[in-house]
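Partial complex: the chains shown occupy the same locations as in the complete assembly.
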Amino acid sequence: MFSSLATIFDRLSHDPDVRVVLLSGAGDKAFSAGLDVSGAASSGPVGAPAETDDFARRAWKIRRHALAYQNAVNAIERCEKPVICLMHGISYGAAVDIATAADVRYCTEDVKLCVREIEVGLAPDVGTLSRMPKIGVSYSWAKEVIYSARVFGGQEAAQQGFVSRHFQDKESLLEGGLLLAKNIAIKSPVAVQSAKALWDFSRDHTVQDGLLYTAAWNGAMVQADDVKKAILSGIHKTKPTFGKL
Amino acid sequence: MFSSLATIFDRLSHDPDVRVVLLSGAGDKAFSAGLDVSGAASSGPVGAPAETDDFARRAWKIRRHALAYQNAVNAIERCEKPVICLMHGISYGAAVDIATAADVRYCTEDVKLCVREIEVGLAPDVGTLSRMPKIGVSYSWAKEVIYSARVFGGQEAAQQGFVSRHFQDKESLLEGGLLLAKNIAIKSPVAVQSAKALWDFSRDHTVQDGLLYTAAWNGAMVQADDVKKAILSGIHKTKPTFGKL
Amino acid sequence: MFSSLATIFDRLSHDPDVRVVLLSGAGDKAFSAGLDVSGAASSGPVGAPAETDDFARRAWKIRRHALAYQNAVNAIERCEKPVICLMHGISYGAAVDIATAADVRYCTEDVKLCVREIEVGLAPDVGTLSRMPKIGVSYSWAKEVIYSARVFGGQEAAQQGFVSRHFQDKESLLEGGLLLAKNIAIKSPVAVQSAKALWDFSRDHTVQDGLLYTAAWNGAMVQADDVKKAILSGIHKTKPTFGKL
């Protein structure tokens, strides 16, 4: 599942027909119940028989493994198009790793969110611990839910800024997500995708570096036909149509 | 307007008679409606006739242009004195660039805030994308309003932490801003301006670097007469007056 | 007091019998009223007679002094175990330095929180200015309370995300803190302490660096007995007991 996540998002990233991505869970019960930990623990580098490798070599392979999983989740962040993550039902462990890598997070009121890794004896290593300190939520709250692995719902998630909206049920969640997606899809893809790239760069750099990168970037992007189209549409009160990217 | 913004703030920065700056919009209608984009698009490097320069040279000049605009907004941040930004009415585009560069943001309840750049076909490049990820707002919310270019009001701005207070109307906004300004103006300018400098440095550095810079900085600043004055005033229950800076 | 703070937390950090630390103030009145500034101003490098040293040498010694104080507060952050800070009553100055270095912050409703340093003529230099920009609170709000040195209570602290919960009185605060502490203490210490270390590293680094460090770290930590224990307990519906660290 994880490796196809990377394949799919890397394809969406360059597909000119895609302008925004909605990521939701199939069925009523869950967005994702997280990794099958007991499976992972009995196979893969962790579960491999101790005779084969010494401890260091096992650690080395586990590291390679973690990097591969991280790479899959990173695909959501490196996807050039904005990704809206819609969570409902059980949304444990990997669900949170995936959600924090998305641009916008929406959920239902009765979603069951949980950073569950500590419950199974390990620290999250697929993204939550690296991204959650950077998405504008209270550290005191985040560490509380991570250390205690407690479940939290949609209202708390919205109040803490983990999601920007919560909805009554899955149906209205999908509607809300679709509405936002449509709203984004009619915008200039050059502008939208530039904003994603520039925000994410700025997150990890000083304000000065963010500004410098933005100026270099926009030297080209401001020359898109989209700017003129948008201005003309504004003057003529028409709806502009922007070319693919 | 933009270049005089830099001139004014650079002067306020070193003017010993200034202790705090209040930035508000004239009139009832708007704090700022943003850049005159159609003007900018038909003049300047973007609007210059294509014959003159090849694409690369145009990009080069647009970059120089963006750096100049950024430099103007940066003047608010590099102003040694705290800047309180009071927003009312239409507060679009450049209004948000300016506000995010200020120290404290207040607004009216019916303010119309909007990161509007994507609506006109470009990604914000004068500060919003570089500073907003660093001012303690929810990323999910911020990306939603940026990608969709939707308008939000004072209540939402306060709830999301974009402003720290909202007021019923422009009059009470100015009163509230003035009250805070007076409260700051009676404090030691060495202490207040040091706090601004050290917070802004810390924002862009590791905690360890922030502490190191603070310790080097305060080696001199703790030797201000202000500390003794403040303590004596505390003992004698008098109001201290602090020298200019 | 400050130097014993470092000694105590450095000991707690490596003590295998400790799994989580609760930090609260004795008595009813205060968590901490901050440094005895008038004492500090008349002794130590600041108060030393001017004849002894020139200005530069005094600044040098004040810097050494500040680094020593910072080191004491840093002990809370570098403590391998999670630290829960419980604040009630007067919680001024150093109280906030200490609290921002903790992992989780709880307080009473009637707590009197105040970043008070500017009131006494100096910029905070023991941690508040370096850590508060990184704990997920609104910058506009934080700068307002720092520049004005105004007092804020438990409700405001919770609303702004400075604390994650507030309680009616000191008794319920201690109960709430203890409940969370117990909940953490029964988890795998390898997992909990790894989460603290990885979160704090990620705070100060890019997402990519955070992921890289996490993958290197977990190469070893995923091989703890705790993972198997936790999974087996999950299958057999028993409560696992995790070894010391």
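Note that the chains are named A, B and C in the order they appear, and that numbering of residues resets to 1 at the start of each chain.
The definition used in the following text is that contacts are C-beta pairs under 8 Å (C-beta built on N, C-alpha and C of every residue); 3 or more make two chains touch, one makes a residue touch a chain.
Treat the numbers as computed from the prediction; the structure is a model and nothing was measured.
*Asks:* Since every chain here shares one sequence and 3 of them are in place, how many copies does the full complex have in this file?
*Replies:* Number of sequence copies in the full complex, not just those placed: 6.
The definition used in the following text is that only the chains that are shown with their structure count from here on.
*Asks:* Validating interface symmetry: for the copies subunit A and subunit B, is the fraction of residue numbers used by both over half? Same or different.
*Replies:* On the two sides of the subunit B and subunit A interface, the residue numbers are mostly different, under half being shared.
*Asks:* In angstrom, rounded to a whole number, how far apart do the mean CA points of subunit A and subunit B lie?
*Replies:* The computed centroid separation for subunit A versus subunit B comes out at 29 Å.
*Asks:* Give the residues of subunit A that touch two or more other chains, as numbers and ranges in rising order.
*Replies:* 134, 136-137, 161, 203
*Asks:* Which residues of subunit B touch subunit A in the complex?
*Replies:* 37-38, 41, 46, 55, 58-60, 62-63, 66-67, 70, 74, 77, 117-125, 127, 129-134, 136-144, 146-150, 160-161, 203-205
*Asks:* In the complex formed with subunit C, which residues of subunit B make contact?
*Replies:* Contact set of subunit B toward subunit C: 82, 103-105, 134-137, 161-165, 180, 183-184, 187-188, 190-192, 194-196, 198-199, 202-203, 206-208, 210-211, 214-224, 226-231, 234-235, 240, 242.
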